[in-house]
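Yeah, one chain of the complex is gone here, protein chain that is, but the others are all in their spots.
Presenting chain A:
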Amino acid sequence: MSELKIVNCSKYYKKNGKPMGALENATMNVENGRFVSIIGPSGCGKSTLFNIIAGLIQPSSGEVLLDGKDITRETGNVGYMLQKDLLLPWRSILDNVIIGLEIRGIPKKIARERALPMLQKYGLGGFEYDHPDALSGGMRQRAGLIRTLLYDKDVILLDEPFGALDAQTRMQMQNWLLQIWSDFKKTILFVTHDIDEAIYLSDEIHVFTHRPGKIKATIEVDLPRPRSEKTLMDDRFLTLKRELLLMLREERVSSE
């Protein structure tokens, strides 16, 4: 069981001597095993928030708690995946996905044995010994996510992992992600620009305002699971979509 709490996190940078807000008073409770999305206009501090949770940057104020323990500015507590797949081009897919285990000091041989069945089960069978440049964008994202999963943290941050994929592949990858999520029972925090994607995947959606990013609204997605293409035509889906579209338009207008 793990519960992630983000308490009053803010981040300011100095620009031309004036402090600029990137993130303002973000507070969030993410319960164990939930799929939570964050959506908002570009430059709304979503990535800043992720960097704070991952411990890569220090917030100007506020703290991050995991199961009540303060993990602010501490790396290695959550899995983190960026939009770019960030596979090492000189390593095979297999050796790429085990890198988190390697860093933890697990011998390569044991790490490989652990990774092989995962690759096979989640659609990368036959590509284990290929180098990343031989794979399509979707396949590479799969490898990136399996690398994060093998790192074996309860909370996983996904920063627009499917942003660079075409619509067809994207849909496929969303279903693939949902399957993984239900197999592994992880808590997922997911950043996206895409309203459909947010509703389709999530239990809960946080809408961010324009810079400095604040949480504008939190929406419960009470659509039944498992979800499928039918979900996309559900009345409830369409109502939520309308609601979110209006909110995001408001943000765009107010920022102009």
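Just so we're on the same page, a contact is a pair of C-beta atoms (placed from the backbone, for glycine too) under 8 Å apart; a residue touches a chain by one contact, two chains touch by 3 or more; residues count from 1.
Here is the rule we use: contacts and distances are computed from a predicted model.
Engineer: According to UniProt, what is the chain that's been left out of this complex called? Choose from "Cytochrome c oxidase assembly protein CtaG", "Glutathione import ATP-binding protein GsiA", "Membrane protein" or "NitT/TauT family transport system permease protein".
Structural biologist: "NitT/TauT family transport system permease protein"
Engineer: Of the residues listed, A:L82, A:M118 or A:M247, which one is in contact with the missing chain?
Structural biologist: Residue touching the absent chain, from the options given: A:L82.
Engineer: Of A:L65, A:I99, A:M118 or A:M171, which sits in contact with the chain we cannot see?
Structural biologist: Selected residue, touching the omitted chain: A:I99.
Engineer: I need the residue numbers on chain A that touch the omitted chain, in ascending order.
Structural biologist: Contacting residues on chain A, toward the hidden partner: 54-56, 75-76, 78-80, 82, 84, 86, 88-90, 99-100, 102-104, 131, 133, 151.
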